[in-house]
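As you look at this complex, bear in mind that one protein chain is not there, while each of the others sits in place.
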Amino acid sequence: MRVLEKIRPPAGTAGCPAACLIKIYKVNSSQIDFNSVVNRSYEDMLKNAVVLTVLIFFLVLPLLIRSNYLLGILIVTGLYTIIVIGLGILMGYAGQVSFGQAAFFGLGGYTAAILSTSCSWPTPAALLAAMVLPGLVAALIGRPTLKLKELYLALATLAFGILVHILFNEGGEITGGPSGLMGIPYLSLGGLVFDRDIKFYYLVLAVVLLVSLAVHNLIQSRTGRALRAIRESEHAAEAAGMDTVLLKLQAFVFSAVLAGLAGGLYAFYVTFISPSPFSFHMSVQFVLMAVVGGLGTFWGPLLGSGLVVALGEALRWAVPLVIPGAGGEYQIIFFGIILVLVMVFRPGGLGSLFSPPVHRERPGRPGEKGVDDSVAGG
Amino acid sequence: MDLTGQLLQLLFTGFTLGGIYALIALALVTTFNITGVLNMAQGEFLALGALLAASLCAAGASLPLAFVIAVATLALLGGLLERSAIHPARHAPGLILIIITIGLSISLRGLALLIWGTEPASLPAFSGGGPLFVMGAAVNPQSLWILGLVALAVAGLHAFFELTYAGKVFRACEINRTGARLVGINPAALSFLAFAGSGALGAAAGIFIAPVTLATYDMGFLLGVKGCVAAIIGGLNSVGGAVLGGLLLGILEAFGAGLVSSGLKDALSLLVLLGVLLGRPEGLIGAVAGRKV
Partner (left out) sequence: MLLEVEGLTRHFGGVAAVKEISFKLKKSEIFALIGPNGAGKTTVFNLITGMLAPDAGSLVFEGMSLAGLKPHQIAAAGITRTFQNLQLFGGMTVLENIMAGAHLKGRTGFLKALAAWPGSAREEKKIRQEALALLKEVGLAGLADLPAAALPFGRQRLLEVARALASGPRLVLLDEPAAGLNSAETKELADYLKRLREEGKSMVLVEHDMETVMEVADRIMVLNFGEVIALGTPAEIQANPEVIKAYLGEDEQVA
């Protein structure tokens, strides 16, 4: 129960600071005298300021760094953030985990690559397809498995992830096999061609911002409330008329769509695609990013992606110093160990270091068996 | 070789593969029913056991001695992992436990890479001599050893659950944790035992298959996944189902390998897993195989 408690963010943390003004307006107009209004609006304004500061920081950052290597890392981190935001909804709210996000990422990448090269689609259309196809596949996988325990979606996505990776490698001319596909055009929206890293950086920043805003809207909405309710008590959520299976399915499809979006953007960024970034290990890294940053928090995905990418780069530099001749596969040891440590000791993510879990009495909840348990009471 | 011989040959290959998967599935199903955790790191126990035994043999130990040491070490490791990673999170949502075992799997694989590197290691076959010939089909004697271990494991598990007090306790724990505690049984101790047993059985299986497949640091992952496929086919709740599921998968793979390229061979079992999960997640033969663990 202790661990269970930790994974839940304290009440109100779902709120995004950016909405502070709207929130104050809402509270005032509801004509109810909350004695906490002053405190809350102050808090919200503070949060708002933080968001604004972070945004300005990322806007001017490229002007400060003059290294294409760092800019590239920032772009990839942004793409991962998009994926982790989606995975965070699935894990933090629907309580399910996917070990196939790298496959959706790759599916989006290959869809964009193939459609924009062999099929000569305009790049925006190819990008759209890169979101739609993973979404459809996720719907297919999620429909039967999300009715069951967490285990089944985890296994199905794991199998799917490895399978897709094999297919990328064995896809012959369609996927280009292990060497992949080259000559992917730059993304062009209207007259704007994203042919330089700096342009692409701002595009990714805009997409991350847009996705964050959309997810913030979602969490604050009726649907978001339902997702949070499912996390708190699935039985009560159902008794209140929430279609929990549908909501979980929507969350899963949404996570796949976002991974596909990131994949499409990735293809148009590097203009070359091969199977290696879409392995099962990458899926595990996405899960790691989601849990390290903290599930169900606003900053979690950005924090988690940034930390894991930074750690990966640091390890790539440090490991060969300690173990001569070591390749990239050693990184994954550390990722595995960190994943276990975080899950065992800090399931709320590293974000929970800053905001310690609020201690509170929980109402009694049923055991694993749920309904069967309460039968005993009759 | 005539057609019958060829088919028989494939069948034997399938039984060997199936025996391997069955051994993994047995450990998975037993642990799952006692602890509710599907141990995605089970395959790594095979890899570590086989690699350890190979190193011991290379250092001059006899095969039986290497076997005993490797099995004991892996039992210890299994128990240790349960204490350090599973036990502290035992009340966590299923989501967290799944992630933990995946994390363990990756860490163990990394550990194997660190210790043994990427070079494959080999173990001598248990019995000398060339293959046996049955109706024109060659049978590797090691396959018989593997199937023998499957039979021994099934008999052992059966005897344990049906005949001993501790086994009955295991089953009681599976049925009702609170009830088990009320009669003085400690579910935490059972969870520890389940993982230690999984480590031991995994090491034994790894050593039995190493003469056929060689031992590499990364052999465990796909083996573990295929063991999961077998366990899921069997419905995740019965010893019989796990064995049947393993054999079915092995035979399917053996016959399928001739039809598709070797690169797609692994894709086949993953397709089976996806198919079962999407079509009949309760397992294909759970109902037929009957008795629960």
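For clarity, chains are labelled A and B in written order, and residue numbers in each chain start from 1.
Methods note: a contact is a pair of C-beta atoms (placed from the backbone, for glycine too) under 8 Å apart; a residue touches a chain by one contact, two chains touch by 3 or more.
Note that the structure is predicted; figures quoted are calculated from it, not measured.
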Neighbouring shown chains of the undisplayed chain, as defined at the top: A
Residue among A:P134, A:G224, A:G260 or A:P275 that touches the chain left out of view: A:G224
Residue touching the undisplayed chain, where the options are A:L64, A:A239 or A:V322: A:A239
Identified contact with the non-displayed chain, of A:F200, A:F254 or A:W299: A:F254
Interface with the undisplayed chain - residues on chain A: 8-12, 26, 29-30, 32, 34, 36, 214-215, 217-218, 221-226, 228-229, 231-233, 235-244, 247, 250, 254, 358, 360-366, 371-378
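FYI, only the chains that are shown with their structure count from here on.
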CA centroid of chain A to CA centroid of chain B, Å: 33
Chain A - residues contacting chain B, complex: 1-4, 7, 91, 95-97, 99, 140-141, 143-145, 148-152, 154-156, 158-160, 162-163, 166-167, 169-170, 281, 284, 287, 291, 323, 329-330, 332-337, 339-340, 343-345, 347, 367-368
Complex contacts: residues of chain B adjacent to chain A: 36, 38, 84-85, 88-89, 91-96, 98-100, 102-111, 113-114, 178, 225, 228-229, 232, 261, 263-264, 266-267, 270-271, 273-274, 277-279, 281
